[in-house]
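After the structure tokens below, expect a handful of questions from me.
All protein chains of the complex are present and in place, except for one that has been dropped.
So, chain A:
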Amino acid sequence: MGREVSESCIDSLLTEMVSSYCNRFYANKPELAARRIEAIGYQVGHQLSERYTMERPRFSDHLEAIKFICKDFWSELFKKQIDNLKTNHRGTFVLQDNRFRWLARMSAESKAAQAMSMYLYFPCGIIRGALSNLGIPCAVSADISNLPACEYPESYVLCVVMHACSLCSNGHCHGQL
């Protein structure tokens, strides 16, 4: 395990980043705030995937790269793997994390639906950036839901939908956020 910091550092930094962009810099322009937050995530994902694949051979196909995201990459970020991966074999993938760490600690006020969805642009950007660095341009969106209370009371299920196709690479794919 490399160097560590306390989880509060990343939690508070992300919460404050989303809050700054949504409430201060682009107060009445949620689309612009969203793009910025996604862009920050993209940068992070791009750099992280570069670091985590330095010593590996190139991935043989899209599925191998996506499995890397689901296993090794996700483990580096969240100390667990993606719980479920589905595909329609036509370029769309759904990744599901049943206990998405980052949302678990958000305070009650920031759990309002809009704040949550703004927040999710960041992990979407990370995934898009990581895959783009691996040569797979894609469109990424995410959604969250609660598991039934009896299982994990404060857990959020993160569902990420990725669409990787040739149209994405020339910006014509309408699967964009």
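Points to keep in mind about this one:
FYI, a residue touches a chain if its C-beta (ideal position, glycine included) is under 8 Å from a C-beta of that chain, and two chains touch if they have at least 3 such contacts; residues count from 1.
One rule holds in what follows: contacts and distances are computed from a predicted model.
This complex has a chain not shown, and the name its UniProt record holds, of "Sodium/potassium-transporting ATPase subunit alpha", "KIF-binding protein", "Response regulatory domain-containing protein" or "Trafficking protein particle complex subunit", is "Trafficking protein particle complex subunit". Residue A:Ser6 is the one among A:Ser6, A:Asn28, A:Ser60 or A:Asn88 that touches the chain not shown. Among A:Val44, A:Leu85, A:Ile144 or A:Val161, only A:Val44 touches the chain that is left out of the view.
Panel shows chain A; residues 2-10, 12-14, 16-17, 19-20, 24-25, 36, 39-41, 43-44, 47-48, 51, 76-77, 79 of it touch the chain omitted from the view.
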